[in-house]
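Everything below concerns the one structure shown next.
Just one protein chain is left out here, and the rest sit where they should.
Right after this comes chain A.
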Amino acid sequence: MAVPNEDNMSAQLSSHFFGDLLDSIIADVASECHRIVRLGLDRNLEEEEEELKLSAQARVRVADSSNGGEANGKYVVDIFGQTHPSVASEIFDCMNCGRSIMAGRFAPHLEKCMGKGRKARLKVTRSSTAAQNRHSRGSPASTYSPYSSSTSTNRLSNGTSSVAGEEYSNGTFEEP
């Protein structure tokens, strides 16, 4: 009978085509993973995902506790009878990278933002890194008295008691 033969052939063909489709998709996935690995995108992706997840979790915790939090057993009452959320909830912008961060997650964020990234270390900003500017020799951003940017040899060569006196009274000495 023709029907079983046709069925057989049709089944074989179908499997064959299915295998084709699957192979194409496998090649797609492999090529995409290869690209991500070679471009180093997975590292950035994972860090960002983790950070987003953690800040989302923190936000959920805050929202929960502000809604009454009966399930939350960590409700602490201070001497004035006030309760504080377990995670500081204020949202502001990080002055280093410009992202909006929850206050409770700011410390870990700073670790990643200032610690690991090469770009973070190279960036020099005025506000909170003014101390760093003072220590760096010959930095043009330093607006303190010109004596502070001079090298120690300069000071020695000046040598006059009046100059030394001025320096001390200015109190701009940064030497440890």
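By definition in this document, a residue touches a chain if its C-beta (ideal position, glycine included) is under 8 Å from a C-beta of that chain, and two chains touch if they have at least 3 such contacts; residues count from 1.
Everything below uses one rule, namely that contacts and distances are computed from a predicted model.
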Protein name as given in UniProt for the chain not displayed, "Phospholipid-transporting ATPase", "Response regulatory domain-containing protein", "G protein subunit beta 1 like" or "Transcription and mRNA export factor ENY2": "Transcription and mRNA export factor ENY2"
Option touching the unshown chain, where A:H34, A:K53, A:H84 or A:R99 are the choices: A:H34
Touch criterion as defined above, residue of A:S24, A:N44 or A:Q57 at the omitted chain: A:S24
Interface with the undisplayed chain - residues on chain A: 10-11, 13-15, 17-34, 37-38, 40, 42
